[in-house]
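The other protein chains are all here in position, but one chain of the complex has been omitted.
By letter and in written order, the chains are A, B, C and D; residue numbering begins at 1 in each of them.
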Amino acid sequence: MATDVNKKKKSQAAAVWRRLKKNKMAILGLVILALIIFFALFANFFFDYDTMVIQQSAALRLKPPSAEHWLGTDEVGRDILARIVHGARISLPVAFITIAIATVVGGLLGAIAGYGSKRVDNVIMRIMDVFLAIPSILLSIALVAALGTSMTNMVLAISISNIPPFARIVRSAVLTIKNEEYIEAARAIGASDKRIILKHILPNCMAPIIVQATLSIAGSILAIASLSFIGLGISPPTPEWGSMLSTGRQYFRAAWWVCAFPGLAIMLTILSLNLLGDGLRDALDPKLKN
Amino acid sequence: MDDKKKLETAAPEGSAPYAQAPDTLLDIRDLRVEYHTDEDVVYAVNGLDLTIGKGESLGLVGETGAGKTTTALSVLRLIADPPGKIVDGEIWFEGENMLRAKPGRLREIRGSKISVIFQDPMTSLNPVYSVGDQIAEVIHQHEKCSREEGRKKAGDMLEMVGIPRARYDEYPHQFSGGMKQRVVIAMSIACSPELILADEPTTALDVTIQAQVLELMSELKEKLRTSLLLITHDLGVVAQVCDRVAIMYAGEIVESGTIAEVFDHPHHPYTIGLFGSIPSLDETAEKLKPIRGQMPDPTVLPEGCAFAPRCPYAVETCRAQRVEMTSAGGTHLVRCLAHQGVFQAPELMEEVRHGR
Amino acid sequence: MADKNDVILEVRNLKKYFKSPTGTLHAVDGVNFSIRKGETLGLVGESGCGKSTIGRLILGLHQATSGEILFNGRNICEMNKKQLHALRSDLQIIFQDPFSSLNPRMSIGEIIGEPLLIHNKVHGKAELNAEVARLMDVVGLSARLFNAYPHELDGGRRQRVGIARALSLKPQFIVCDEPVSSLDVSIQAQVLNLLKDLQAEFGLTYLFITHDLSVVKFFSDKIAVMYLGQLVETADSTELFQNTLHPYSQALLSAIPAPSSRQKMQRVKLIGELQSPIDPEPGCRFAKRCLYAKERCTGQDLALRDFGKGHFCACCQAGELAGNPNFN
Amino acid sequence: GGNPDAGSQSGTSGDSGSAVKDTLVVAVPDAPSYMDPQVQAAIATFRVTTQMFDRLVSLDNDMNLVPGLAESWDVIDDKTTVFHLRQGVKFHNGEEMTSEDVKYSLERCIASSGVNYNYLIIDTITCDDDYTVTITTKEPFNALLPRLTLDAASIICKSADSSPEEFNRHPVGAGPYKFVSWELGGDVVLEAFEDYYKGAPAVKRVIFRTIPEAINRSIGLETGEVDLAYDLGITDLESLAGNDKVTTLTTPSNTVWYLGMNVQKAPLDNVKVRQAIAYALNPQDYIDIVFSGEATLARNTMLPAGVEGYAPDTVTYDYNVETAKALLAEAGYPDGFATTLWCADSQVMRDSAVVIQEQLRQIGINAEVKTMEQGQYYSETGKGEQDLFIMSKTSIDPDSMLRAMYHTEAFGLSGNRSFWATPETDEMMDKASTTTDKAEALELYKQIQTIVAENVPLVPIAIEHLNAGMQSNVKGFGLYPGKSHYIYGTYFE
Partner (left out) sequence: MYKFILKRLVMLIPVLLGVSFIVFSILSFTPGDPVEMRLGENYSEEAYNAMREEMGLNDPFLVRYVKYIVDAVQGDFGTSYRTSNPVVEELAARLPNTILLSVVAMFFAILVGIPLGVISATHQYSAVDNVSMVGALFGVSMPNFWLGLMLIVIFASGLGWFPSSNFDSWKSIVLPAITLSVNSLAMITRMTRSSMLETIRQDYIRTARAKGLKESVITIKHALRNAMIPIVTTVGLQFGFSLGGAVLVETVFAWPGIGRLLVECIKLKDTPVVVACVLVLATMFSIINLCIDILYAFLDPRIRAQYKTAKR
C-alpha cells in the first residue's frame, strides 16, 4: 500500500514473522517446540544420563508418578521423565536430519524435474510414482527390517520414504513459478538459468518447502516412533519414545504411566510442529488466510 | 444498537439533502461499510447517499478501491461478514429497509426483485453445473413451476441473450467470456427484477465483446423497463448506457447528475481530473493531464475532503472539514467547498465553465 | 516506404506455432512490419490474437517457428546465446502486469539493479546504488523506496519499477506489452506521460502493445491491427482512424464507448466471438465474423495490400466497402 | 501325548448338563506356521499339534515318563528298544494305527531337516508285526525315550500324507482332537475325537486364537472372550489375581536363560574375564526386572531343576562387583572393555539385554546391544559372529541339554554357540549318554556341570516360569513344562 512506505522497512522474512506472531496457535507451537528443544539440548544438565536414564533399580520398578519421579518409573526402575527428556535427543535430531536429507535430495530432484526437459521430468517422476505407490511407513519398515536396526538405517529409510513427496511438491512449485512473468522478465534482462533458479525460482518456492518440511518433521517423528513400536527402533538402553511405548505396553494396565507419557511426548512434539507448520503456511502464503 | 431506533423511525421519503424523484426505487442513505481485517479497519464506504428511480439507469464511476462493489453488495446484504460490516445507514427498496429485512424476506428479494451481475463472468458461474440449470435454479427459487417449465423458461432466457437453446446443457468452461457474461445476464433477468445491480459487467471482456454486451444490456433495459445500477470505472461505458451518473471517490459520492450535466460540465476537481486522464479519440493531445498522487489509504482516510491531498485547488479549509453535497443546478450535485463558495478557485471555475 | 537506414526493427514473415493437445496453435502466422528509430508502433487486437507472442519473439524469449526479425539489420532469430545476451542492452520489455512481473522476494533496488549486475555495467556497490538511484529518479520513484518490496507498492509505482528496470541498460528499443491496461485511468495517464517523456528524452523506439484503441491513438505514430495471428491493417495512426479500411478495424473502432454525452455508440455488428487459433482454415481469418464476407474471402490466404500513404490492409474488399451504408 | 489320568476326570464331569459350555477358546501369542509337527521345531505349531497327535511315549505335567501309543517297551540292549503298540487305536480318519504308521512317522521325522537334529542318532526302525516296532540307535544311547516324547516324534497317519502340502492342510493323527479348520493368521479350530483311545475329551471344540499382545490376552480373559490364555504378562498376573472370575497357574518350565560368551573372541577367550562377568551378574535383580520376580534362579547349571542330573551350585559366583572388577583387572582389563551384546527381537530378550548391559556397565564393560530378528539371530550366532549373547534352552533330559551347550559336535547351529569344549568333557558326555548305569551317568553329569561352571562359557541365569490364565469354570488344565500344554483333560464346570 502506498502509505506503507512510511512505516518501518521490512524484509519478507520479517513480514512472515510479523504475520506468524499474530497467530496464537503457531506461537503456542513454537513455544512448545522451543521448550522441547531446550530440554533436549540441556538434558544432561537436568538428568544425568548414566545415573538417571539408564541406571536400573529393581526396587524402583513401575512406581507411579510421585514427587521424586514426576512421571513415575518404568519396568526397570528408570525415571520416565528423564528418559523422555533424553528421548528428545534421539527423535528430534533424527527427524531433522531425515527431513534435511529428504528436502535436499527431493528438492533437487523436484527442481530438476520441474525446470529440466520433459524427458528428465518424466524419468524422475515415474520413479517417484513407484515409491509413492508403496505406503511410506511400509517402505520404511521394509528398509529398516531388511537393513537391520540402527540409527543410520533408520535415518536412511525415513529419508528415502520422504523424498518423493518433496520432489513432487518442489516440482509443482517450480512449474508454477516457472510460468510467472518475473521469470520471463529475468530472462529478458539476460539472466542465466543458474541465476534464474537460484535467485528467482528457489526463493519463491521456499514457502511450500518450509511448510512441507515442518509437517514432515512431525511425520518423521511419528515414523521413528512407529518403527520402534514394532521393534525396529534404536537399540536399548537408548531412550527413544517409540520404544519406551513399545516396551511399556505390556505393563500398561498395571502401570498406565509407562505408556501414557511417552505417547504424550510424541503427541506434543508432533502437535507443536503441526501448529507451527499450519501457522507458517498461513504466514508464508497470505492468500490462504481468510 | 442506538441506530436501531433511527432505522425504524426514518420514513422512506425522509429528508434527503437533495430533491428526490417521487418514483424512487432504491434509496441509499448515509451508508457506511467497514472491513475489519487482522491488521486494520478499511473504511470502504463512508456515508454514501444514492437514489435510483424506476426505470432509470445510474452509472457509478470510481477508481479501484473507491467502494463501488461494496456499495452494490450492501444493497442485497451480500458483504462477507467477517470481515465486512455495514455499520450505519439505510437502504430503502420499495418501502422496505433492506438492512432490517429478515433473512427469509431478503432471500425473496434477492434474484427476483433485485438481481446482480458481477464483474468477472469467468468466476461468477458455478463451474460444475450446466448453464441452463443455473438459470433454471433462480426461476425455481422464486416461481412455482415444474421442472419442464423451468427448463423452458431458462431456455427462453438463453435465447433472449442470444445463446442458442441447444447449449442449455453445456458447462461454463465451454463458453467464452462474453457468452458467460450473457448467461449471467440471462440469470439476472430471469425473474424480471425491478433493479439490476451490474458490477463492472464488461471490464473483463474484449472491446468488441464488451460492446455486444453493453448493447444487449441497453436493449433489455428498454424492453423490460428495469432500473439499472451500472458500476464501472469506464466513463465511456456510462455515457453510452446510463441516464445519470454518480462519481465515487474514497467511499463517497463526490458528484452526481445526468450524463449531460456531469459529462459536459464536470464540477468536482476529481471528475475533471478523471476526464483529463483519458486520451480522447477525437483530439490529439501531446500530453494527458493526469491527477497527481494515488487513491488515499482506505484505512486512514484524510480528515476533511478525501480528495484534498491530490486536489490542485485545495486550501486549508478543505483538509479541515467534511464537505456536504450541494446542488450545482438541476439534478447536478457536487461535494466541493469551492463550489459552495467557501473559497475562491478561479482556475477551477474556469475549467468548469469551459466544460468539455 | 521509409528510409531503410532509419528502420531499427523489421519483422519478416514471422511465424510462431505452438503444439496443443488438440492441434497446432497458430499464435503468430506470417507477420510483416517495420519500425523506424524514435517511432512508436501500436499493436492492437483482441485477447489471444498473438500480440504478446510477437513481443516475446522480438526479445528472443520464444524461438520463432520461421521468419526473420532484423534488429539493426541483424537477425534475432539466428542469434546464439551470447549474441542474445548482448542484445539485451539494446532491446527491453515492459510487462502488462506490474504485480506478477516483479520478483516478490527482491527489493526495488535489487530489481532495478539486477540487469546492471548481469551485464557488468557498474563496478562496485556504490556505483550500482548511485545508478539505481538515478534510474529511480528518472521514473519518478522516491529514493526511500530503495529497500521496499514490490508488495508494498501500488500498481503505478510498480509499473515505474518495471520501466526503470527496462531503462537500466539504456536500450534503444522497448517492447511495451500492455503496460497500462491493468492500471486505473489516472495512474494510467501518469505512466503514459512518463513513457512519452522518456521517449523524447532518450530517443527510444517503442512497440506498444495494447487492446485499448484510445490509448494507442494517443501514444502511437503508427498502428498495426492484428487478428488471429495475422496483421489485417497497418497505417499511420491518424490515417487509420480517418480512413479505416478493414472491417475488423472498423468494428474495433466502433466498439469504443465514447465518454461523451453527445456521441452515441454506432457499433458495427460482429457475428459471434473470437475464433480459436488452432489449425485455422486458409483464407481471411475474419471472414466468419465479417458482415461483408463473400465467397472469395475464404480459400486463400491474403497478404497486406498497399493503399498508399503507408496504409496497408489485408481485406480483399478493402476500398470497395466505403460505399456500403453500414461502413463508416 | 496326553495327560494319562485325565481320561477319568473328563468322563465324570464332562457332561453335567446342556448349560455347560463345550467350546474352549485358547489365546496363544504366536500364530502357528504349520499344522504338521515335523516341519519346524516351533512352539506355536506344537501347541496346536500336540492336541492332534500322540507320541509313542509321553511326559506328564510332572515330567514323568508315561506310556502313549506304545503300551510298553523293552530295552533289549544299549542300542535297541522294542515298543509294543496299543491295539485298536484309531486315527481321526477312522483307520487303525499300525507299526507301519509308526515307522513311517519316525522316518519322516528323521528326514525332516527342520526337526531331525534330535533323532539323527536313530539307526533303524523296523516293524516286527502290526503292533511291534524295534528302534536301534547308531551308538549306545540312553535318552531315546525322552526324545520320543517330543512333538517332532508325533505319530501321523501314513495314508493321510499324500503330500506335505496336503498333510499340512489336513493333518491326521491319533490325538484327542481332530483338525477342523485353520484360518491363516487367525483361528485354528479343533474338534473332539470321540474315538480317542483314552476316551472322548470333555471339551468338544477347541479354538486356538492368536493374540500377540500379552495385555490383550489378559483383557480377553477379563472380558470372558477367551477361556484360556497362555503366557500372560507377569504384571497382568498380579492384577488378574484379584479377579475371582479368573484363575491363574504358574509353574517352572524347562527353559533356562543364559548369557552366552563366544570364547573364540577376545577378551572372552580369557576365563578370568568370563568369571568376572559371572560375578558381575545379579541374577536376582535380573529376575525381578525381566520376570517381575516370577522365575527361579538357575544356580550355575543349565539343567532345569526337574530334570535328572540336576546339580546346583557346584561352583558359585555370588554377585560381587568387587570380585568381578578384581578379576577383570587380573585379566588385564582394569578399565573394562567394549563389546557387543546380541539378542533377538523378543520382549524377554530385549529386557534381558537391557538389564545385563546395565549390570556389566557397573564393572566397566560397555556392551552395545544388537537386536535382530529371531531367525537371523539364531543363524548369525551359529556362525560365531557374536560376543555376548542372550539365549534360552529348553530340555527334558540332561544329555540333550549339556551336549547342545558344551559338546564339540554341537558347535554353532546345533547349540554350542559359546564354542567352548574340551576333549575331556566331550568324552564324559559321550560316556554318560551311553552308559546304562544310571548312578554313573549322574555322577558324570555332576562332574561335567562342575567343569563347565568353572570355565563359564555361559552363565545360566534364570529358569523361566510358565503361566496361563483361565476362566474360573475351566478345570482340569495343567501346565506342561515343555510349553506345549495339553488341552485333553480340561473341562468346564
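Operating definition for what follows: a contact is a pair of C-beta atoms (placed from the backbone, for glycine too) under 8 Å apart; a residue touches a chain by one contact, two chains touch by 3 or more.
If you're wondering where the values come from, they're calculated on a predicted model, not measured in any experiment.
Within the set D:Thr80, D:Thr132 or D:Asn216, the residue that contacts the chain not displayed is D:Asn216.
For the options D:Thr136, D:Ser379, D:Thr434 or D:Thr450, the residue in contact with the chain missing from this view is D:Ser379.
From the options A:Thr73, A:Asn162 or A:Ser226, the residue with contact to the chain not on display is A:Ser226. Residues of subunit D in touch with the missing chain: 31, 33-34, 39-42, 113-114, 116-117, 164-165, 168, 183-186, 209-213, 215-217, 219-220, 222-223, 225, 345, 373-376, 378-379, 404, 413-415. Seen across the whole complex, the unshown chain contacts subunit A at 126-127, 129-131, 133-138, 141-143, 145-148, 218, 222, 225-226, 229-230, 242, 245, 249, 252-253, 256, 259-260, 263, 266-268, 270-271, 274-275, 288, 290. Although one chain is not shown, part of subunit B still touches it, namely residues 73, 76, 78, 80, 82, 106-112, 115-116, 118, 120, 123-128, 130, 137-138, 141-142, 171, 173-174, 184, 187.
Definition applied: only the chains that are shown with their structure count from here on.
For the pair subunit A and subunit B, the distance between C-alpha centroids works out to 51 Å. Taking the mean of the C-alpha atoms as each chain's centre, subunit B and subunit D sit 91 Å apart. With centres taken as mean Cα positions, subunit C sits 50 Å from subunit A. In subunit C, the residues touching two or more other chains are 154. Across the assembly, subunit D contributes no residue in contact with two or more other chains. Across the interface of their complex, subunit B is touched by residues 46-47, 154, 156, 184-190, 192-193, 196, 211-215, 217-219, 238, 241, 251-252, 254-261, 263-265, 267, 270, 273-274 of subunit C.
Of all residues in subunit A, only 1-2, 4-5, 9-12, 15, 180-182, 184-192, 195, 199-200, 203-204 touch subunit C in the complex they form. Interface of subunit B with subunit C (complex): residues 63-64, 176, 178-179, 206-212, 214-215, 233-241, 259-260, 263-264, 273-281, 284-292, 294-295, 356.
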